[in-house]
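The structure follows.
One protein chain omitted, others in place.
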Amino acid sequence: METIQSIKPLIAVLVSICVVPLLVLCKKPNLREGWTFAAAAVKLLLVLSMLPVILNGNQIVYTLVEGVPGVAIKFRVDALGMLFACVAASLWIITSAYSIGYMRGLKEHSQTRYYVFFALALSATIGVAFSANLLTLYLFYEMLSLATYPLVTHHQDREARAAGRKYLTYILGTSIGLVLPAMLVCYHLTGTLEFASQGFLAGACNRGLAGVLLVFFIFGFAKAAVMPFHGWLPAAMVAPTPVSALLHAVAVVTVGVFSIVRILTGVFGTELLGQFDFGVIICAIASVTIIVASLIALSQDNLKRMLAFSTIGQLSYIILGVGLLSPKGITGGMLHIAMHAFGKITLFFCAGAIFMATGKRNISEMVGIGRRMPWTMGAFFVGSLSIIGLPPTGGFISKWYLVLGTLEANQMTFLLVLLGSSLLSAAYFMPVVYRAFFPPPGKAMFENKVGEAPILCVAPPVITAFISVVLFFYPEPFFRLVSMAVRFIGGN
Amino acid sequence: MKAIGLIIVVLAGALLLYSTQDFPFWGDPASPAGTHTATYYLTKAFEETSVPNVVTAVLADYRGFDTMFETGVIFCAGLGCFVLLRLSRSRDEDSYYRHVATGITLHIKSAKIPDVSSEFERIDTLWTPYDLIVKTVCRLLAPFVQLFGLYVIAHGHHSPGGGFQGGVILGASVILIAISHNMRTAIGRISEKTIHILMAVGVLLYSGIGALCILLGGNFLDYASLSRILFTNEIEARSLGILGVEVGVGITVMAVMITIYNNLSSDGRLDEGL
Amino acid sequence: MIWELDLAILILVIVAAIGVIQVKDLLGCAILFSAYSFLMCLLWAIMGAVDVAFTEASVGAGVSTVFFVAAVFRTTRRTKD
Amino acid sequence: MSDLVVTLLGKYNYWLCVILMMIGLYAMIAKNNLIKKLVGMNIFQTSIILFYVSIGCKKGATISILEHGAGHHGVDPTHYINPLPHVLMLTAIVVSVSTFGVALALAIKVYRKHKTLEEDEILMQLRSE
Partner (left out) sequence: MTNHYPALIVVLPLLFAFVVSGVAWVKKSLCFPLTIVGMGLSAGLSVCLLGRVATTGLVEYRMGGWETPWGIGYHVDYLNALVVTVVTVLAFINLIATRKNVVEETPEKAGAFYSLYLLFIVGLTGIVLTGDLFNLYVLLEVASLTSYALIGMGNGRAPMSALNYLFVGTVGGCFYLLGVGYLYIMTGSLNMVDVATLLPQMYHSSAVVMAFIFCLVGVGIKMAFFPLHMWLPNAYGFAPTAVGSLIAPLMTKVMVYVLIRLILTVFSVDFAFVILKMGDPMVWLSSLAIVAGAVFALAQKNLKRMFCYIIVSEIGYMMGGAWLGNNTGMTGAILHIFNDAIMTLCLFLCAGSIYYRVRGLELDRLKGLFSKMPVTMACLVAGALSIIGVPPTCGFFSKWYLISGGLEAGQYGFVAALLFSSLVNVVLFFRVIEISYYGDFEDHHGHGSSGEAVMEAPASMLVPLLIVSIGLIVVGLYTGGIVNHLINPLLLKQGFLG
């Protein structure tokens, strides 16, 4: 394995920050959106150009500046980060397209602000993906929190204010109150914060302290919405749909989970976790979240809220997978980052498209909508298959590995959790699809004039749904990245 | 409040008293304070500056930098009183005049102020005639007071006194006039603008001499380097440098005392004063 | 320096100080304060600090008192304590 | 016992100085009238000046102005009082009179607005605003 010095990661992060002045100064909407696209394309190309290097088993490193002696602001591109960056960068393009359709279609106000903060959020996301140490990760994590605040509260009404308040309370409160002290304790114990393949905490602290740190980190990264710090996610649903999509699939929650995965593998190391028997604790925390979130999702009528609770559950799959500490489980968890992203973004796009075309938010009002919006609901169907974990979608692959992981780790309880929650997700998704396509006679709620949403809002979900299917048949690139990452962290 | 005050005071007093136990005895010639730096000043000051009053030598030369800021503090005080109290003249104010010969008071409502003449004198509403004896005595006294002030400044090298005390005395002479006559008379002799410019000129003289020393190649306030333009030896140059800064201090202190008095006694209106 | 004289004046100074803070008229306070300053000046002269004494005489007992009186004239003589 | 007496008598100057200091401090804290506080402050300052001047004292020495001609042939430092505290206190007096002037100016400005110098009355006015 070689380490290559290159400024590319920094540029990939900065692309979308650099485009901000252009966005602000552009008076014409077309030009403004053109810049957004250009930045998204450049970013994706940059990320992809690093892919072969990573696939050859190398790493790219760039040190920006040494903020504190021993802890620099430093980027490192490795397999896991690459996986996440690929997902985020490619979905940004699709989301941009969707945003244009959505925002113009609904004639939203302050579109420039929207695009600016969208770009900033993406910078932060890539920054998290490429960060080489805890400090850099924390930096971009906070940046993301702040950049998404104006997005979440885009409507600037009372509801948005309440949601924004909740969002910040949860996210900033936990990151300052829990992550920051935990990080400083780590630094104090070891003098470094650099992610290492087997963690850097080994031998530096006893079981009790390590346990406290673990809890601080898992709950501190509240973006991962591990219960009981999940309350912000359903509240944040007041945001425009592309933002929800961004929050749920591309940036925020995934960043949270990604951070936890990084902490578990890069700070603690699987060996230390196994030695202290922390795997079970992590899995238990995750399982509770999975089951409870799925049950709550069952009772939701608002489509976006239901998706939000579904997300909360699905995220904990990833944590569960890593918590199993077996190679297959970790593989499954990491793969789920990508698979869930594509599946969930499809669902959100669909929800947005339905809202645009019909103005409906509640599931109970969507009876028979499949007849009117076949493409959208088709995509919705594929997306929900992926989330449930059924073939022929990518979701199946990750879930398959998770199940194998539980077997490998000999944790039958968690196998049951996985299966049970799959059934639950089937239980909350399938009725939606069923009623959309097969309404009870005479109860279809839509007149003939309702049709598909504009093309820019329909194409993205269709594309992402298609990608989900493709990922079932050809998961190779992601799979290779994940197996490299697993090999790197020395999962036996 | 009184109880709290008492408690704090008693506590602080007890601490202070406790700490005196390690002091050298009062007036002990062998105490560190009496021997360490003091010995140097007493033995060397005269040969290095040729000023017999060691206090002046230390004040204006060894610790001349302190004294410059001391003058700065005074300057701040003058400026401070000015900015805090001085009211800008409002145009549409009523004004009162008195016909000197008859004592009739004129009340003029318009903004227009008649030309100054010897027949009319501007007064306030609350006007009481000044006592002739006091007025005359003070007017006669003022030049002597001023002369004494100048002597104190000039003779600071050899006797107690110096720029600061002399300046105060000079300022006091003007204040005396302002009290015994009225403030308009005093301001007529030395206007507000003059006072303020004098205030700046005095300290500027001090710091200017210091800066001049830098230009002549010495350190700041190193009067020895003035010997080049004064055509004397270094010791004499120091002595003259001390005189120069004392004059500067005197000017500033005088001007500041007058400013503070003017603003305080007239509530910033610079009218008739007390 | 005569220590008996020194002690006597010191005690007078303290008496003057207590008087200054207890008197219920600000003009009286000003005059007493002037006396206090003058006593202080004497004290310093006895201790050999002639320059300081000179300064105190001109500033503390002289100009300060004038300022004080001027300020009292521009405000009020009344005080509750 | 005699030890204590010696200590007491040997430093009585400092003791009385401390008492003066405390009178000033008490006036500053406990008095209600702004001008009275100001006077207290001045007493506090002068007492510190007294303290410094006391430091400079030397038994059996004279004022620190050299006798005529004494400077030319060696000065016996024990004959003269330490000049440094005097120098410092000249500065301190100047500082205290400057502070006094500015404080009076501020007091007049306060009086302009509140028409009183009693702190409690001013606070009452501010509270009712």
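Letters A, B, C and D mark the chains in the order given here, with residues in each chain numbered from 1 onward.
In this section, a residue touches a chain if its C-beta (ideal position, glycine included) is under 8 Å from a C-beta of that chain, and two chains touch if they have at least 3 such contacts.
If you're wondering where the values come from, they're calculated on a predicted model, not measured in any experiment.
Trainee: Quick check: which displayed chains does the absent chain contact?
Mentor: When the entire complex is considered, the left-out chain reaches A, B, D.
Trainee: Among A:L184, A:M412 or A:I455, choose the residue that contacts the chain missing from this document, as touch is defined above.
Mentor: Counting the whole complex, the residue in contact with the absent chain is A:L184.
Trainee: Using the definition of touch stated at the top, determine which of B:I4, B:I214 or B:I229 touches the missing chain.
Mentor: B:I214
Trainee: From the list A:A121, A:L135 or A:I369, pick the residue that touches the absent chain.
Mentor: A:L135
Trainee: Check each of D:N13, D:N33, D:S64 or D:T91 against the chain that is not shown and name the one that touches it.
Mentor: The one listed residue touching the chain not shown is D:T91.
Trainee: Please pick, from B:F46, B:F75 or B:Y97, the residue that touches the omitted chain in the full complex.
Mentor: Only one of B:F46, B:F75 or B:Y97 touches the chain omitted from view, namely B:F75.
Trainee: Can you work out which residue in A:G81, A:G101 or A:G164 touches the chain that's missing from view?
Mentor: Reading the full complex, the residue touching the unseen chain is A:G164.
Trainee: Please identify, in ascending order, the residues of subunit D that touch the omitted chain?
Mentor: The list for subunit D reads 25, 28, 34, 37-38, 41, 44-45, 48, 51-52, 55, 84-85, 88, 91-92, 95, 98-99, 102-103, 105-107, 109-110, 113-114, 122, 126.
Trainee: In the whole complex, what residues of subunit A lie against the chain that is missing from view?
Mentor: On the subunit A side, contact with the omitted chain comes from 64-69, 72-73, 135, 138-139, 142, 146, 150, 153, 156-158, 161, 164-165, 168, 172-173, 176-177, 180-181, 184-185, 187-188.
Trainee: Name every residue on subunit B in touch with the hidden partner chain.
Mentor: Contact residues on subunit B toward the absent chain are 15-16, 18-24, 31-38, 40-41, 44, 61-66, 68-70, 72-73, 75-77, 79-80, 82-84, 86, 88, 193, 196-197, 199-201, 203-204, 207-208, 210-211, 214, 218-224.
To be clear about the criterion, only the chains that are shown with their structure count from here on.
Trainee: If you tally the C-beta contacts, which comes out ahead, C-D or B-D?
Mentor: Comparing C-D with B-D, the pair joined by more C-beta contacts is B-D.
Trainee: Determine the centre-to-centre distance between subunit B and subunit C, using the mean Cα coordinates as centres, and give it in whole Å.
Mentor: One centre to the other, that is 19 Å.
Trainee: Rounded to the nearest whole Å, what is the centre-to-centre distance of subunit A and subunit D, using the mean of the C-alpha atoms as each centre?
Mentor: Computed from C-alpha means, the inter-chain centre distance equals 70 Å.
Trainee: Residue numbers in subunit C touching 2 or more other chains?
Mentor: Expected reply: 1, 50-51, 55, 59, 63, 67, 70-71, 74.
Trainee: If you look only at subunit B, which of its residues touch subunit C in the complex?
Mentor: 27, 53, 55-56, 59, 160-162, 164-165, 168-169, 171-172, 175, 179, 257, 260-261, 264-267, 273-274
Trainee: Along subunit B, where are the residues that touch subunit D in the complex?
Mentor: Going through subunit B, the ones touching subunit D are 1-2, 4-6, 8-10, 12-13, 16-17, 20-21, 23, 25-29, 31, 33-35, 37-39, 41-43, 45-47, 50, 52-55, 58-59, 63, 66-67, 70, 73-74, 76-78, 80-81, 84-85, 158-160, 164, 260, 263-264, 267-268.
Trainee: State the interface residues of subunit C toward subunit D in the complex, per the touch definition above.
Mentor: Against subunit D, subunit C makes touches at 1, 6-7, 10-11, 13-14, 17-18, 20-21, 26, 29, 33, 36-37, 40, 43-44, 47-52, 55-56, 59-60, 63-64, 67-68, 70-72, 74-76, 78-81.
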